[in-house]
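Can you read through this structure? Questions will come right after.
Complex shown without one protein chain; remaining protein chains in place.
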Amino acid sequence: MRQIMYLQAINEALNEEMKRDDKVFIIGESVQGSAFNTTAGLVQKYGVDRVMDTPIAESGIAGAAVGAAMAGYRPVADLMFADFMYCCADEVFLKAAMWHFMHAKKVNVPLVFKACIGGYARLSNEHSRCPSAMVMHHPGLKLVQPSTPYDAKGLMKTAIRDDNPVCFFYHKMLLPLTGDVPEEEYTIPFGVAEVKKEGTDVTVVATSFQVHQVLAVAAELEGRISVEVIDPRTLEPLDMETILKSVEKTGRVVIVDEDTERCGVGAEIGMQIVEKAFDLLDAPPKRVCSGNMPIPGASLEQYCLPSAQKIKAAIESLMD
Amino acid sequence: MKPVGIIANPASGKDIRRLVAFGSVFDNNEKTNIVKRLLMAMDSVGVEKVYFMPDYFHIGPRAMDDLGIALELELLDMRLGGTQDDSTRAAKIMNDLGVACIVTLGGDGTNRVVAKACADTPLLPISTGTNNVFPSMVEGTLAGLAAGVVASNNLPLEETTRRAPRLELWRDGELADIALVDVVVSAASFTATRAVWDASTILEIFLTRAEPNHIGFSAVGGHICPLPPGSGKGLHILIGPGERRVRTPIAPGLICWLDIASHRVFGPGEEIAVSHSPAMIALDGEREFGVAKDQRLTVRINLEGPLVVDIDRVLEGACQCALFVCDQENQGGSHEAGKGRPA
Partner (left out) sequence: MKLEKEDLLKLYRNLARARVLDQLAIKMLSEGKFMGFYHSAFGGEAPGVGGTTFLRQDDYIYPHHRGHGIPHACGKGGDLQPFFAEHCGKATGTTKGMTGFHGCDPEHGMYGGGGTIGSAFPLSVGWALAAKKNGRGQVSVCFFGDGSMGRGTFHEAMNMAANWKLPVVWVCENNGMGQYVPIKDAYPLDDIANMASAYGIPGVVVDGQDVVAVAEAVVAAVERAREGKGPSLIECKCLRFRSHAEGIPDWYHAEKRSEEEVKELMKRCPVALYRNRLLEQGLLTQEDAERIDRELAEEAAEIERQCDEAPFPDPSVLENAVYA
């Protein structure tokens, strides 16, 4: 099978969906040239009316996307860095997420907020955040965090076709990652987690870039501790069934997510596990997340974000 | 040195002609600049006191800001209604205060409402806009110098000013209103956005002057029966199928054909009834009031309208009186030159 980069997989998904449905258009800052190359080459194919470069105006971009979506279009609003979502919080969280409910389902908001997340590039606090928990926390927004090129393409296509607002968070460290992606048309449904690696001793639920950190640790621990790695792929809807099935097998679970620990993704999944599978647990759930602090830049970044050592230590601690 | 009054209409430039025609936008920042130039010039020739009509943009105080001049600007103590009545009231107050002249910044409409109350105080109208006939397109500094010369009282009024005529609307034996340039009778039912831009609603026109080289309804007359200012006559035109058609610029960028049914020159002492009722009366380009079906409205021309400063004559006259030039030994700095000692 051919291998393509994660960023190319996203580009292909956008291209295919724009070809398939002329209501799909991209709007955002520098999308024609494409800050991360995920939208590169599209303006040449679809023109400036469907790949729209905007001024620096997050509220304007997000709000225009909401309005156009309500009027029957399917915009992909590219917010560039997910950190910039704070600039358009009203439009994302109060409008996009909530107006379908507020209008008694009379209007849909079929859009995608596309943004890159994550650290490890030492870009400091306002270019490294993963607002995953914040998105999960606001009912009405679906949340997609693919970890592989295959997942990225299939999930982006589903996101565009979904009649609801979807946050598509792609990790900046994954952009050059290559992986198998078939030529044929395919989509991946939301709410279906994937067991990225089977194991028997400890379940590790990992998101986005952390999937790869965890797989590396799991390879290192192979022979001593058998780690099962589950990638939820979408955090809303969240496939708890697959996670609980694994916990039933292992009785031990670590959640590894890059968003801030306090009230984070780990808190939510961990609590759900305790609520639903308390009797199946041999030990309390653990979480490895970013520290409860803003994300430092430069050389200090490494002490805040999840690291291989912290992941390994967490897994090992469950085996004591 | 008498004081000078300034009435700057803050409203012009934001009417519906911005949507239906192509008038220039004389925003209030630009008017503030003009006032700055006026004040600098007046100060330089020794004007000590300027009375200024207040407004919500604070044109006066903004203009004084950072000028560093000796002249004192005093805002009139008056309540603002935010309507054209403010200008009329300001003109009355300034006339009562005995100002040498009232400098106006605005269009035909501004000067019209000022003329209602300025009595014999001369007007010095500066045009801020392109849809104007009455005020001059004069640079603010020159206007300020001229105002200062008038205020210095060194030249006789007969030499510095001329009388402009006015059209008068009479209803039931009483003077209802005036216009300085044109009265337009239209079929519109409401004053609404005031401006007149729909040629198809025009029924008849009265003019104090008819010149092809001016914008607006004066140009209609200018093409069929030119009447220069100072002719002492007025022109009455009935619109409708008849004699001929005239292509005319009724607003900036808005050129249309009007059918001329008939026209007649008239003079002071004559009284012409408005031929249509019900109708809407527009004065100097703005719809003002309606005439009801059974009402009788008549139009007269009165040659004793407001006094208007003739800037060219003033500045030429000042030159002859050596108000701007003095001998080398008397020189006390350029701003002293105008402290007005005739030759």
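The chains carry the letters A and B, assigned in the order they are written, with residues numbered from 1 in each.
Heads up, the rule we're going with is that contacts are C-beta pairs under 8 Å (C-beta built on N, C-alpha and C of every residue); 3 or more make two chains touch, one makes a residue touch a chain.
Note that this is a predicted model, so its numbers are computed, not measured.
**Q** Just to verify: which one of A:A62, A:C130 or A:V211 makes contact with the chain not shown?
**A** Among A:A62, A:C130 or A:V211, only A:A62 touches the chain that is not shown.
**Q** Where the complex has a chain not shown, which of B:D15, B:D86 or B:E168 is the residue touching it?
**A** B:D15
**Q** Which parts of chain A face the unshown chain closely enough to count as touching?
**A** For chain A, the residues touching the absent chain are 25, 49, 54-55, 57, 59-73, 90-91, 94-95, 99-108, 110, 139-140, 142, 163-164.
**Q** Touching the hidden chain in the full complex, which residues of chain B are there? Just list them.
**A** Chain B touches the missing chain through residues 10-11, 14-16, 18-20, 25, 27-28, 55-57, 82, 189-194, 198, 200, 278, 290, 292-293.
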